[in-house]
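All protein chains of the complex are present and in place, except for one that has been dropped.
After this line comes chain A, so read on.
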Amino acid sequence: MLELIIRRTLNVIPICLVVFTIVFCLMRIAPGDPATAMLGDYASAEAVQSLRQEMGLDRPLWSQYLDSLRGLLHGDLGRSLSSGAPVSDQIASALPETLALAASSLAIGLLLGVPLGIVTAVRRGRPVDHAGRLFSLSGLSIPSFVLGILLMLLFAIDVPIFPAIGGGRSGDLSDQLLHLALPSLTLGLIMMAYVTRVMRTSMLNVLQEDYIRTARSKGIGELRVVLRHALPNCLVPLVSLCAINVIVLISSSVMVEIIFSRPGLGRLLISAMRQRDYVSLQSVLVVYAGIVILVNMTADLLYGVVNPRIRSR
């Protein structure tokens, strides 16, 4: 097990390098450059040229690439082209915000979605089932920014329970949690819709299995049949769903962070993009790639935990 984890972790490095290379190339191909972005369209050609020189953008591409790569390998992500702040500091302050958002949304999605999925499957065709399915269908069809704005209107403006924007005062945990409420509810409800649907489908399938009939033949109660015999068998599809959806979640978090003005990775990403801040941008994207890879790795390990057939291999 441990060996597996170590091997998988080492795998992350080459993948991140590939991502870095692709991002590096794409950014140079894309139109616009940081000097123009900073000085504006009306700056003189000489001014742009001297700023480019100052930023090191006039050097040959391969030397820029090797420099950045060397920095990356030494853990030095360079300085932001637009603000001059060290990129690693920017990421260090933004990453926890994004991770907190993703984790709490995932938790909301699972805590609400799993029970709802079970109930709608067990009460298939009854009113609860229809209501639950309508609910998850709406969750699947509503874009995150619409839901985010709706929740903001409802719970921050009409009934001002939660703050509308910002990440909360740093160091004040309860304030930060209050600020987390609406963004994580936005993503959490969408996550819940996915979880409910997958849970319902796999529960319906599992309840048809022969071993469920065996469980019933022991004379145990239906609740135990569902929770102890059926539920563990539904976890494999649930883990793959979560792995896929955490990735969706991370990408929708960009949108949600913009709407709620949370100082997370998403905002960093967007502003770096606007400024053509190559240095920040490539690091943020590598971090995103790292998260996605880690999530997949965790899912692979979880498969083994929930499925004895994989564990023994």
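Criterion: a residue touches a chain if its C-beta (ideal position, glycine included) is under 8 Å from a C-beta of that chain, and two chains touch if they have at least 3 such contacts; residues count from 1.
Here is the rule we go by: contacts and distances are computed from a predicted model.
Chemist: Out of "Oligopeptide transport system ATP-binding protein", "Choice-of-anchor M domain-containing protein", "Caffeine dehydrogenase subunit gamma" or "Carbohydrate ABC transporter membrane protein 1 (CUT1 family)", flag the one the UniProt entry gives for the chain missing from this complex.
Modeler: In UniProt, the chain excluded from the picture bears the name "Oligopeptide transport system ATP-binding protein".
Chemist: For the chain not shown, which residue from A:R28, A:R169 or A:R216 touches it across the whole complex?
Modeler: The single option touching the absent chain is A:R216.
Chemist: Of the residues A:N205, A:S240 or A:N307, I need the one that contacts the missing chain.
Modeler: From the options A:N205, A:S240 or A:N307, the contact with the absent chain belongs to A:N307.
Chemist: One chain is left out of this view; which of A:N233, A:S252 or A:S280 touches it in the full complex?
Modeler: Selected residue, touching the omitted chain: A:N233.
Chemist: In the complete complex, the non-displayed chain touches which residues of chain A?
Modeler: Contact residues on chain A toward the absent chain are 209-211, 213-222, 229, 232-233, 306-309, 312.
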